[in-house]
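A short worksheet on the structure shown next.
Only a single protein chain was left out; the remaining protein chains are all shown in position.
On to chain A.
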């Protein structure tokens, strides 16, 4: 909170956030709304109805050319050959030391044309990384600064938006997308994806149309109690589903296998550091990312120490919060493999106390 929000990059919707009374904070070099009303109220609005997140800080790269698939296969851990036009895939960019450069989603637009969506804090790092491996002559375009992204999430999201497009939103399968007219603007990527686990779509919009589309979404969603949601609720919603956040739960030092991302680490092809990761898979990981809920009253926070019941260090909390839905502290963290099974009791060092917690199987709710 030391940074002045005026020194930061702004999304195309900044004036709207300010007019709505959004509390603006620094996030990944951007001034972003952390909340408009209250974290809890916004959390429940998305769980019960529908909410709109401005996530325009996210990065978008377009990769075009005959070698595009080969390049993606080389830098990403999932098997992108399974993609077809209209299909989205979650994946990782492994580094050469066993860690993760970033996690991302990959859209196959057409043959030899892919759209990559990366974390805001990693845009430059990812760009440099992918460029470094681009010996395939792939034409890369960084669209991050000209693209707005809205996530419209919640059980009523598709109903609330249906009047704005001919695409049958309810019929879209999870992790598919269409490029279609939305709110009168042609060629919008409408993607059945999200970071809340509560249904809805994500929209990729040229900046010049962002405000118009935002306003039309709110008009269309009026009867569904649609409201703007800040990054605060975005974090509590994703944590209740146990989704990883880059920089917290995964980073340059965590292996995708330790992080439970084995399902997007496919050894059907060669990729950066695949040999070492394959060996790690065969030998088994020493630590694992687990989800836990507090048994004692207290709230785990990023960086707090995790202990076994004898008080010996077993790892650290990577994400932690009060769960608005469960009204208890919940978290993610790395623990030794022996203690990673659901049901195991672990301890969290909260200030001067060691508080009881239980490893659980995701999702929390």
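Going forward, a contact is a pair of C-beta atoms (placed from the backbone, for glycine too) under 8 Å apart; a residue touches a chain by one contact, two chains touch by 3 or more; residues count from 1.
Here, contacts and distances are computed from a predicted model.
Enquirer: Leaving aside the chains on screen, match the unshown one to its UniProt name from "NADH-quinone oxidoreductase subunit J", "Glycine cleavage system H protein", "Elongation factor 4" or "Transcriptional regulator".
Expert: When "NADH-quinone oxidoreductase subunit J", "Glycine cleavage system H protein", "Elongation factor 4" or "Transcriptional regulator" are compared with UniProt, the left-out chain turns out to be "Glycine cleavage system H protein".
Enquirer: Which one, A:9, A:23, A:87 or A:356, makes contact with the chain that was left out?
Expert: Checking the options A:9, A:23, A:87 or A:356, the one contacting the hidden chain is A:23.
Enquirer: Taking the full complex into account, find the residue in A:122, A:236, A:280 or A:318 that is in contact with the omitted chain.
Expert: Per the contact definition at the top, the residue touching the missing chain is A:236.
Enquirer: Which parts of chain A are in contact with the chain that was left out?
Expert: Touch set of chain A with respect to the missing chain: 1, 23, 34-35, 38-40, 232, 235-236, 297-299, 301, 321-322, 324, 351.
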